[in-house]
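For reference, the structure I am asking about is given below.
A protein chain is absent from this complex, but the other protein chains hold their places.
Let's look at chain A:
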Amino acid sequence: MRPPTSLKKEFLKKWIMGLQLCSSSKKEMSFLERKKAIKLSADVAMASARNATTRWSRALISNASKDDSNKGLVECILGPESESLKRASMSLVLCNKRNRSKKILRKSCSIRRARKSSSQMVMASSIAKRLVKKRTQVLKSLVPGGGSMSEFSLIEETLDYILSLRAQVDVMRHLANATELLNRK
């Protein structure tokens, strides 16, 4: 993965682009509108800084593009690569539908198998497995696009997602502190 500082630079560039677009298009924004714009620009900027190399970033971008009011912003931040990125995100959505039907079939088979085991040892390990399963489900709901990933890719994506989120939070915090300092002068 790229060194964190270049990721932060990429993110900052795209985020500021998005912010400028928002403030130029609407002069009078309510607090909530502005906050949503800031958050959305930040999320999309971070996702596009990963250049569609990760599934979570593609899922985030495709979710953001679904809303018509966000489309202009998303396209501006994505820039010239927007067409190819959108195509990549679209293919992800189609892939999800195929995987879901396979999963339903697999689940129905495994439920039948689980009822047979009854010994103590197997109980303990099956409880542990169920915990892991439950926690994995929660993690899938937190990582964008997580619903259609295998366990392995989910963990890989989580690693990348956490690193990106951390970089995003760092940059946002620095900007907030700097703006506060500037406003005081």
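Definition applied: a contact is a pair of C-beta atoms (placed from the backbone, for glycine too) under 8 Å apart; a residue touches a chain by one contact, two chains touch by 3 or more; residues count from 1.
The rule is short, and it goes like this: contacts and distances are computed from a predicted model.
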Among "G protein subunit beta 5", "Protein TRANSPORT INHIBITOR RESPONSE 1 isoform X1", "DNA-directed RNA polymerases I and III subunit RPAC1" or "BHLH domain-containing protein", UniProt-listed name of the chain not shown: "BHLH domain-containing protein"
Sole contact to the chain not displayed, among A:A42, A:I61 or A:V74: A:A42
Interface residues of chain A (partner: the chain not displayed): 8-9, 12, 16, 19-20, 23, 31-32, 34-36, 38-39, 42-43, 106, 128, 131-132, 135-136, 138-139, 142-143, 150-152, 155-156, 158-159, 161-163, 165-166, 168-169, 171-176, 178-180, 182-183
